[in-house]
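I have placed the structure first, in the form of structure tokens, so that the comments after it can refer back to it.
Showing just some of the chains, left in place.
First chain written, first letter: the chains are A, B and C, and each begins at residue 1.
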Amino acid sequence: MNRPPQSLHRALGLSDDEFAQIEAVLGREPNDLELALYGVMWSEHCSYKSSRLHLRRLPTTGEHVLVGPGENAGVIDAGDGIAVAIRIESHNHPSAIEPYQGAATGVGGILRDVFTMGARPLAVMDPLFFGELSDARQRWLVEGVVSGISGYGNSVGVPTIGGELTFDECYSGNPLVNVLCVGALPTERLVLGIASGVGNLAVLLGSRTGRDGIGGVSVLASAGFSGEEGALDDAKRPSVQVGDPYEEKRLIEACLELLDRGYVLGIQDLGGAGLVCATSETAARGGVGMDVDVTAVPQREPGMVPYEIMTSESQERMLAIITPENLEAVREVCERWEVRATVVGHVVEPLIDDDGNEVGMLRIRDGFDGEVLAEVPARSLADEAPLYDRTRERPSSLDAVLDDDPSNEPVGSTNEDLLSLLVDPGWVYRQYDSQLFLNTVVGPGRDAALLRLAGPGLPVSTRGIALSTDSNPRWCALDPRLGTALTIYESVANLACVGATAKAVVNCLNFGNPEHPSVMWQLSEAIDGMADACSALGLPVIGGNVSLYNESGGVDIDPTPVVGLLGVLDHLVAPPPGWNWRAGDALVLVGVRRAVGERSFPLGGSRWATRRGRRGGRLSEIEVSTLRATIDFVVGEVAGICAGMASDVTAVHDVSGGGIAAALAEMVAVTSVGAQVAELDDFAELFSEFPGRFIVATGDLDAFATRAAAAGVPMVSLGTCGGERLVIGSTVDLSVDDIAATRRGALEAALSALS
Amino acid sequence: MTRIAVVVFPGSNCEYDALTGVESLGADAELVWHSTKDLSGFDGVILPGGFAHGDYLRPGALARFSPVMDAVARFAEDGGAVLGICNGFQVLTEAGLLPGALQKNAGLKFLCQPTTLTVTSTDSILTANATLGQELVIPINHFSGAYVCDDETLARLEGSGQIILRYVENPNGSRGNIAGLANERGNVVGLMPHPERAMSTLLGSADGRVLLESFVAPRVRA
Amino acid sequence: MNFLVVVEVTLRRGIADPEGATIERALPALGFSGVSNVQAGKSFRMNVEAENEDAALDKATALAERLLSNPVIEDAVARLAEVHAT
């Protein structure tokens, strides 16, 4: 390429100011290779330069937190000598152009983030967001993404136990594919991505390096889609990475064995920005220098140049720091697992700068004794990207949106409305192995997934862990702050349904273009909302990921903060009640019945209103103290059952998308037993969505009411279970079969639409 | 105590589950690497589920050339009990130790769901303790589980009681609703459902126990 | 007229091919030497009704690019297998 040299930095995505800052760091002009390294490491995706200032407002500490944000995964102490690692990440842009491989490599990447901590990955979850299925391209994306997750996750041997599935026009040009992974390790095996010990070796494990996703992070993750159809310009189209779950499986086993044997001092996965990221981050964390021999890196294709080798995003690779004495033993373990192991780096003494400070240099060399091709402070790549406090502005158009409250929307046919809200994601999760490792007590399809906390190599325990991923872009579009807070509360409620107490939060913040002041405002508000809710509940945020530039044709997606909650159950020997009530049970609504403020039963942002094309309105606050009491009460009830205690409670489900009506219908569909429910207070109560309410079925209403009263938790009787219809006062009257069949077939019907 | 070898191919992923399953029944089980050439000293061999060699090419296509497979063939020849679960079943058909083949599911999707099976023969090391006609709820987890064979083979299997388990509702297009089958002697069996995942009501079903109990029961070689 | 067309879909140059690589690694143990650079792809056979050969190939190529492959990672080539009697 013939470009005037002064504009190379721009082609690499660096601004003129950033270029000047690089010159200041180096005290000289960078050469092309050095510039390329800064280009990828200072990209939005790698450096979080637009979001980092705001992320600092999140609470990140707590008594169980072993590792907070900043490492590859957050880690909490789950008790019994077991630590649990968790991380969530986005793979939005790769999935938009090659849905199968984009989603598959997303799974591969998140697994590496977890086993790099020394944890065996135990489960994956996949929050997914697409445009409406009436569009053929969306159906192609859904098919591709789901088979990619299925193809990779099942083969690598980690169960996928839940996720989210949202269809909304705002994602048609820019789908979202987030993946969460949770793993567990004996607490003492915890390792970090740190290089230490001058003379030690950096060993590259796994696949050979090809020209995969060169510049991918900076070009792809940090640039929106220009085309109407969500297609990238050909010029910008990077080579797509292909996942190899078989390589990853062997890599997991090899790495865990190396860690078990104590051969590894530090380890780091190669994700976005590949080798330059792994070497500079490990060196920066350890305050040491590192010499990297580019020629030592095993290459898949001939003729690769140093820049390509250093920034390639070839999948299924890890970088381990070991002592030279252990090299032979490491090679032996890797050979047995048929995993390539090559020394590509040496840990070296940091330099002392003019002020007497130690500066670890990353040196890229042509052979360990050969020419130095690049030499830059490791920390400047990894930690010292410029941080931006970009302009934030609440869009003035929002007021009109808030004023367009759907409470004046005509009622219409409630039966049809209810049926149209029911979607069983079973078509998705049946394609995922959700049972591997014999831990899955509650798999996908209920409020939260519940696993036994067990796995090869873990201390014996009867504890359980619960997981839920949640998001509500409809709420967040109206009020990103309150919407995000409510999302956290709803997630905590989901965990309560399986008896688990929330312990930690991870988040994936999917937003539009941060150069749009309205998007920066949304991001900042969402972070504050998350901080509010987490502080109110005493929950630490132990990790996350920010995905910006989710836009297409200049239009940003609705703000989509996705949260993943990890809960713990002290004693898990029996399954939680689930949704299966019995004929004759009494039905109650537990929790605060009304939201705070003008609208007791807000419809703004509800699925009901959105389906009718009404996207405006206001959210209502909720009473957090009562919500906490309610959740503690439900946790106690369900945890008792999981611990093997007898109980009159037969079913528990929280009220979320679609409101009380949808919650009841979902339980009807699963149980195949109907219910007679008294008239609700207000039509809006049927479909109003706000967290903190639970539908509970009990065989002994008096006993249950006594316990709720003792706990100071509000509760009202709704009706009784039984019969072959769901009847809600004068508003809903549907047969059990209709409800079950509609819900079961909704997704498949939409996907098989021919056009 | 019955000694069981659970073979680990690179890419296997149900080996611990199989190990746990038979250990919970009192068997003495051990993981053995696919390069093993000797299986003497074991009373039974399990080829577990997973994706041996990534299932690249075809499920089982590369695994059947693993060094251990000669030993498995000899072990079977000597009347030893061999059980292939899911991927293990695919390996056994590829290796010719069981007839037929397993194709992609008719719906072209991976399926993870509970299935109800009927025990249609008790003449095998896996179904000996079960009763004819017994219904068992056991999950399936596979992409390529549609059993295929030619008419002649099917007639032979039907006639000789080698079809040991059938789906009550066919989930994958399997010929004859076949979920599991045995060789003529009944000492080599393969099935697509995972009995090791149905060992406790905490995880949804305990109906797999009767099958694995048959498998680990002390027996005189056929 | 009816034409029997074969479409072959292969991974584009530079795209990783784990399946091909895995097969290749297995060959020496099976006693196959001198086989290298194994690439795994897909093939589709179909009857195409068209005026003439060129039209049949054009139709198959369009189909291949639209449905049978993703041009971001794959190349598709259509060729005639043999002419059927009409």
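The rule is short, and it goes like this: a contact is a pair of C-beta atoms (placed from the backbone, for glycine too) under 8 Å apart; a residue touches a chain by one contact, two chains touch by 3 or more.
As the structure is a computational prediction, the values presented were derived from the model and not from experiment.
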How does the whole complex break down by chain label? A x1, B x1, C x2
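What we mean here is this: only the chains that are shown with their structure count from here on.
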Which parts of chain C, given as residue numbers and ranges, touch two or more other chains? 18, 22
At least two partner chains per residue is the criterion; list those residues in chain B. 53-54, 56
Can you list the residues on chain A that touch chain B in the complex? 147, 150-151, 154-157, 244-247, 249-250, 336-338, 429-438, 440-441, 452, 456, 572-575
Using the touch definition from the top, list the residues of chain C that touch chain A in their complex. 11-12, 14-18, 22, 25, 70, 72-73
Within the complex, which stretch of chain B touches chain C? 53-54, 56-57, 62, 65
